Structure formats: structure tokens, C-alpha cells
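Every protein chain of the complex appears in place save one, which is left out.
Naming follows writing order (A and B), and every chain is counted from residue 1.
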Amino acid sequence: MKHTSKKRKTRFMCMLLLLALLLSGCGGSPSGDGNGDNEGGNTSAEGDYEGYYKTYLTASIATMNFLTDADGTSTELYSRSGLRLYNYVPDGNGGASLEGELAVSDPVCLDGDAGTTWEITLRENAKWQNGDAITADDFIFSMQTALDPEQLYTEGSKAANGLVEIQNAAAYLEQYAPGNSPVSWEDVGIKKTGDYTIQIITEYKTNAEKIKQHFNMPSTMLVHQATYESCWDSSHAVNSYGSSLDKYMSCGEYILTEWVTDSKYVLEKNPDYVHADLIKLPGIVYRVVADNNTALELFLQGELTQVALGSAEIENYLQDPRYMSDPPLQQLNVLINNRNTDNNGILNNLNFRKALFYATDRESIAALRNAIPATYILGTKMIVDESGTTFRSLESSSAYLPENYGYDPEYAKECYDLAMEECGLTSLNLTVIFSESSPNQRPIAEYIQTSWKEIFGDSFTLTLDPKPTTVAYSQRKGWTSNPNSYELAIEGYVPVDNILTDALKFYTTGYPNANEYNNNERVDALYQEAVYGEQALNDNDYLISLVQQMEQILIYEDYITCPVFEIPNAWLLDEHVQLPVTERVPGGGWMTDYAEFVTE
Amino acid sequence: MAKYILKRIAGIFIVLFVVMTAAFFMMRLMPGGILDGVEENLSADMRDLIYAKYNMDKPIWEQYLLFLKGIVTEWDWGVSLKLYVNVSVWDILAERIPITLYLGFLSLLISVPIGIAFGTLAALKKNGIVDHAVSFLVVLFISIPSFVMATGLQYFVAYKWGWFPLIYDDSLPRITTTFLPVLALSFSPIATITRYLRAELSESLNSDYMLLARTKGLTRVQATMRHALRNSLVPVVNVIVPAFISIMGGSLVVESIFGIPGLGGITVRSINVADYSVTLASLIYYTLISLAAILLVDISYGLIDPRIRMGGSKDA
Partner (left out) sequence: MHKEEYTGLAPELMEIPEEKFRLVNLDMDESDEKFKGKPIGFLKDAFLRFSKNKVSMVALAGVLLVIFMAFAGPAMTPYGYNDQNPEEANLPPKMPGLEKLGILDGSRWLTSCRKDSLDEFPEGSILEIGTDVEEIRGVEVVSVKVDYYKYTGVEDDTYHYFGTDYLGRDLWTRLWRGTRISLLIGFLSAITNCIIGIIFGSIAGYYGGKVDMVMMRICEVINAIPQIVLVTLFILYFGSGLVSIVCALLVQNWVATATLIRSQFYRYKGREYVLAARSLGVTDRKLIFVHILPNAVGPVITRVMTAIPSAIFTESFLAFLGLGIKPPETSIGMLLADGQKVILTYPTQVLFPAIIISILMVCFNLMSNGLRDAFDPTLRGA
């Protein structure tokens, strides 16, 4: 008896061991991920990318298909391996400008004063990674794919009317919606007029600069036809272009050569690139490092060439010669749902919103996070023209901003008492929702919880309600169907930095996905004038004054939202890197893709 | 025995089915849609069209049936809607499962023998210095939460002393690059197993048959190894399952800190961005693994302790 049971036990143990070894052996080899990458030539197997620029992403990339990339994680990767008509190029003197990448030169207007028909000539020496030549056909195919009415790529609508409105493009994209009539491709304002020439027809008058900026957007990049067509699934319903290394074709500054899922992506210099002589790096390596601390440790060890700094580290490295500071990308505001009917609609009461605005001690809150206190809508990154002058540095832009960063507790209390009286309330309890994973929103919420209570007195209570990001998002946008979906929230928009009106479009009537209800006719009229008006197109100063008026009305008349601060954007750069530009280029960044390493 | 195994496997499928259905409905009823967080430029028409494309406008029952049909007829688990748009969920999971399993099994493989060794040692030298030292050491290692432990390991061992790479690097041999994460994951199971074995073994050591074994002339160690250990293994085998499940769970944190491209990371991300298809598939996979582990353990009960016949009635 003992023998047999012992034997069974040992046999069982052996089975378990074997199973475990088998499973672990499954992924035994380094390149055993079955991805078709690492083809034979394992030059990178040594793991030492000598001379490569080493950077990182905080999350694994979703796809290389810029049309479906929703969260922008792979932006750098496809931006640097794809081609656009126009892109930022360093001029050799420490600056950079928007020049033709696939296009030879600026677009030419064909119909004079009407300004709606534009011709662009393409370079004839551009090539895909596999040697195929790039012609106007590629461009037309790419735009057709972006606007595919059956695929409905989210980036497609940007390609249709992001900066200029291309004739019938949006209509073509949305033609299958109930109530819309079919539109054929011939009606869309994108035409091929020669092997290397194309024509763009816009709905409204526009200028060359805007066309260049429109075709600088990632959504207008090139898609390789043969690869794309081989990526359809069996029912031709879903296309997986860009989801792995062999389903993607590079043609830009760099070529994507390695893709290790969730771990590493490698770009190598493309010798056939149109400006190949300006590219000095042999390649760029992207690792996936989700944890901030790990990234900083890697940088200090020399494994990374740049690293982003969180609020806590900024103070520590402020004096470090490697410290680089960029204009904040995003601003955080306290959003007020003015459609909320609870509490006798106090959120719709102007005095109450004024009270909230003046009760916020922006300076102190911002100091906690090394941020910039904000009393405005357009952030410090917004520029007014190509020279890089920022909107906020203009004197006229600060003329209407209040003193002391808008912090006036006595006045706030006055407004509060008045508002409570007007709404007939003796006590008030509001809830603020925010994203629990954001490191900046929680300090704001906690700070205002105590400081507002101190100012307003015991009749006021603020409850905090942290939520996962998606839940908070849908609650914020849900007021359109349920007016009481939220009361206060903390969030901010992210406008494009070189388009002034982009920051204000969120506050126009009828903007889909707005955070609150906007219905100011004067603002709408000013916005129409600024975006579509002819004077605004030609006279930049006029445009600036329109924008200033809008900002003034929105914040200092309607108090539609309560700005708090702009999130700092600082990073460390390895001291051996020489950047091609001496100052940050709005729209182009620091152009690290043109950087080079200098040894002491 | 074979009939019992077949019955249990059928049971597993039923459980999986129940879990799948429950999870499907729960995910669909969750607040948050698939387009949240995407650039706020979409017109209402675009949004409706996109929903229609993914069958989101149909009633839930229909969606569920379509989903089941997809799995049964084509092994189509759907397509990721947000994380890796248009990529098949099965492909996403298949790429990431091997490394997570590798971490989990390796960690279990080293922690079980070490745990048993420590536990036996502590029970034999009970209440002596060795017992207290082992208990204390083992408890100390698990009393620090896994993410702090992982960060600490990374900071001291990888960063300060440079013995191991900081994050996962596929160009280095796999054993070097996964050493620290596996170590971080193993502390907890070692402690649990040591603890339980010590408790069980010390109880068995007081039994009569041990006395008999000693009077027969066996040394303490021999008697322990041949008799007491087998009896004590039953609850310990029972504890291996939660240990394994906790490894799978703990790997979420460890994977993110050490940058390991595994399943844990993608599960958490998919929950956070409400990518239903990936979450669902991931959930079912984890369920399957733990059920399989439970089944293995239950089978081994019968092998190790003949007194126990699972499923027997109260009249023994």
C-alpha cells in the first residue's frame, strides 16, 4: 500500500513539474513572442543601442495606425516614421519652420481672391520603406482611407475639417448616418491633377498657412496601400493596419525596425528620407516604463536620454543644468454644471460662481504642485504668430485679469451670502468629482474643500468624490441628458497651441462634448467672426482682440468656469545632447528627432 | 476517479459560462462608453454610426447572443475597442499570457519547496530560537506591501547595487531580467506556506502515530518526513491555490513596476478605459486558470490522503 501511494505521489509531482517547465519553456527564448519582429538579424540582441537616443513611453502603444490612435501614446512613433505634406524642419540657425516634407513648397492658390482652390506639388524622390515610390495616388488613397464612411475612423473627422474645411469631406465621411444622402468621392475637394500634383478645395476662404497647418496634422499622414489592403479581416469589416511590425510601412524620418509588445520599440534612420542629411541620430529606442520612479532611476543610470519630472521632483532638480521647462500642456479648472437644478439651481447663480472664483487661492494651490496659477482660459502655451510670441505675454491680455490671482476672500464671502439669499438657502452641500488617478486633481479638491469652507463658513460643505477616469468623464458629459449628473468637477481641455480659437471652441453654443451649458450669443458671434471672418484671416491683431474679448466675457462676465492652475511640464535632458533649436518651437516642440550627441 | 475528474471538468465549464454571462452584463451596464476620452470633436452622427458598427445600439440580449455565436463559430472574442483598436482580443491576450504564466509558475516553483522547508524546520524546532527566527524573518518579508517591496528591491538591488536590470529587457536572458520580479512575487507564498505547514505539522507531531514511530526507533526527522509531513500536506495543498491566485493578482503591481509586458497590466488598463472586450476575455482567462488550479489541488487531495474522499456524504 505504501509503495503504490508513494509512487503515485512521486508520479504526480513529476507531472506537475513537467507541466510547469513546459509552460515556462514556452516563452523561453528572448524573441519568442511570435510577432514576426526580430527577423534573423539580431543586431540589437546585445541590448546596447550605442549612440541611439533612448526615451520611453508611459504606456504600451495601441497601434501604429494614426487613424485609430485615440489616446495618442504612439504619436511620436508614427509621426517620426510617417510622411506628411508639411512638417517642421530645423533651419540650421537654431530655429525651425513649417516646410514642405512630402510637398515641395507652399500651396499655391489657383483662384485668386476666392482662396478656396489650392494646388500642391509633391516631391518626386520620396520612397516607402520597401522601395515603392510615393506618388499622388498614395496621398489620395490615404485621404480616402481617413474619410472611409464604413470604417469611421475617429481621426477622420479631423482630416475633414480640423483646420480648414475641405469641401464635402465631412459629408462623405458621415454619409451613412440616418437622414444623410450619399456622397461620392468625386464630390470631395481632394483631387489628383498629375502624378505628383494634387488640388485641395475648401468650403471657405483660407490662406496658405492654414493649409500647411492642416496638412501637418497626423490624421493626414500617408497610408501604404498594399499593406493596408492586406490587413482586412475575413469579413472585410475590420482592418488591423498598424497593429504589428509587419502590418506597417514606414516612409518618414525613421523606419520602425523593432516592436516588442509592451516593452520596446526601435526606430532607425531612414537614408531615403527627404531631409535625411539633417538627421544625425542613428536611431531612437522607446522603452515602456509605466512607473515614474523607475524612469528617473533609469535616467540617472544613463539608460534614458530624457525623463519627465513629476511635481515632486521638479523642486529637487530645478537648479540642475539638465532641467528643461516647457509651457504647460494643460490647465485644470473647477467646472460648474450650471444646468443643475438641485439646491434651487444655485450653480446657475452668477453671484455664486463669482464667489467660487474669488474664494480660490490659486497661488497657494499652484505652489504645492510647482504649477502656474491661472485666471484665464488661454494658457501660457498659446502663441499668436510664428515668431513664438505668446498670447499671455501681451499686455492687452493681462489688462483685464484681476490682482492677487483673483483671490479675494471678503468679496467671495459677500457674493456667497448674496447668492444664498437669492436662492433662499440656509445651508449648502456640494459634491466635486475628479479623476482619482490624476496626481494634480486630488490636491486641488482637498485644498478647496477646507479653504472654501473656511471662507464661506459652516453653512457650506464640499464633499469629495474620486472616480475612475472614464466614470468621471461620462458623468461630466452626461449633463446633456441628465442635468443633475454632476455638480462640480475638476478637469481641463487640451487645445492646440498654435491656433488661438481652438481654446475657445469649447465654450460656443452647441459644441458637442462640452462640460457645461454655454449659450452666450455675443461669444458665438465673436467666434464665428474669428474663425470664418475675412478680416480675422488677414489681420492678426484683429483676431487677437476678438479672442481677448471672448475670454473676458466668458470668465469675467459669465464666470462660466473657475480656472485653477496650469500643470507644469518639466523634464531632464542628458547633458550630451545638442538640440537643433535654441528655443522650443510652437507646434514642433524641441525637435529631438533632429538632435545629436556631442561628446565632451 | 476518472469519472470524478470528468464531472469536475464539466463543472468548470458551467462555472465559466456563469462567470462569462455575469461579467458580460456587468460590463455593459457599467457607466462609461467606448468613445469616452477620445478627441472631443466627433459630431453626433459620427458617434451614432460608430455605435451601430459595434452593435452597441442593439438590446443587451442580442449583443450577448452575437458574442456567444462569435466565440462558438469562429473563436472570435471580439475586437478591442479602445486599447488596441481593431486588433483581435485573442491576439492581444495570446501575446501576453506566456510571460505572466512564466512569472507565476516560476514563482510558485521556488516558493513551494522553500516554504515547505522553512515550515518543517520551524515545526521541528518549535518554540526554539530557530522557530522564532524563521517565523520572524518570513513574516517580516510579507508584512511590507508588495508594491513597496517591489519598489524597494528595484531601488536597492537594481539601482544602487546594479546586480540586476531595472526593468524587463528582452535582449537579456530571461532568467536575469525576471529574477527580481519573481523574487518580489515569491515572498508572500513562501510566508503563507511556511506558516500553514508549521501550524499543521506541529499538530501532527503531537499525534499518537508519531509517538509510535519514535518508539519504533525512527529518528525525529525520519518520522516527520515519512509520516507527519504527508498528513500535514493536505491543508497546505489547500493553501497553494490562494497563494497562486494571489501571485496572479500581485503580478499586476510587479508587472507595472518592472515593466513586464504581461496580462496583469492589460487587465487593469482595460478596466480603467472601459474596453469591455479585453476585460471580459481577461476575466474569463483568470477564472479558467484558478478553476484549473483548484481542480488539480482537489485531485491531489485524493492522492495524498486516502481518508478523504471528496463528495462523500456525512455517513462517511
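Please note the rule applied: a residue touches a chain if its C-beta (ideal position, glycine included) is under 8 Å from a C-beta of that chain, and two chains touch if they have at least 3 such contacts.
As the structure is a prediction and not an experimental result, all values here were calculated from the model.
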From A:365, A:455 or A:503, residue that would touch the chain that is not displayed: A:365
Touching the absent chain when the full complex is considered, from A:124, A:137 or A:320: A:320
Hidden-chain contact residue, picked from the options B:109, B:172, B:218 or B:234: B:234
Residues from chain A at the interface with the omitted partner, ascending: 292-293, 296-297, 310, 312-313, 315-317, 319-322, 364-365, 367-369, 436-437, 439, 442-443, 445-447, 449-451, 463-468, 471, 575
Contact set of chain B toward the excluded chain (per top definition): 11, 14-15, 18-19, 23, 26, 30-31, 127, 132, 135-136, 139-140, 142-148, 151, 155, 195-196, 198-200, 202-203, 206-207, 234-235, 238, 242, 245-246, 248-249, 252-253, 267-268, 271, 279, 282-283, 286-287, 290-291, 294, 301, 307-308, 310-314, 316
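To be clear about the criterion, only the chains that are shown with their structure count from here on.
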Rounded Å distance, chain A centre to chain B centre (Cα mean): 36
Chain B residues within the chain A interface of the complex: 31-33, 35-46, 48-50, 53, 79, 82-88, 91, 94-96, 98-99, 101-102, 105-106, 108-109, 151, 154-155, 158-159, 162, 166-174, 256-262, 265-266, 269, 271-274, 296, 300, 303-304, 306
Contact footprint of chain B on chain A as seen in their complex: 5, 8-9, 12, 16-17, 20, 23-24, 26-35, 44-47, 59-60, 62-63, 65, 68-71, 152, 154-155, 157-158, 162, 170, 173-174, 176-178, 180, 233, 238-240, 243, 260-264, 287-291, 293-294, 297-298, 300-301, 303, 437, 468-471, 473-475, 477, 493, 506, 512-513
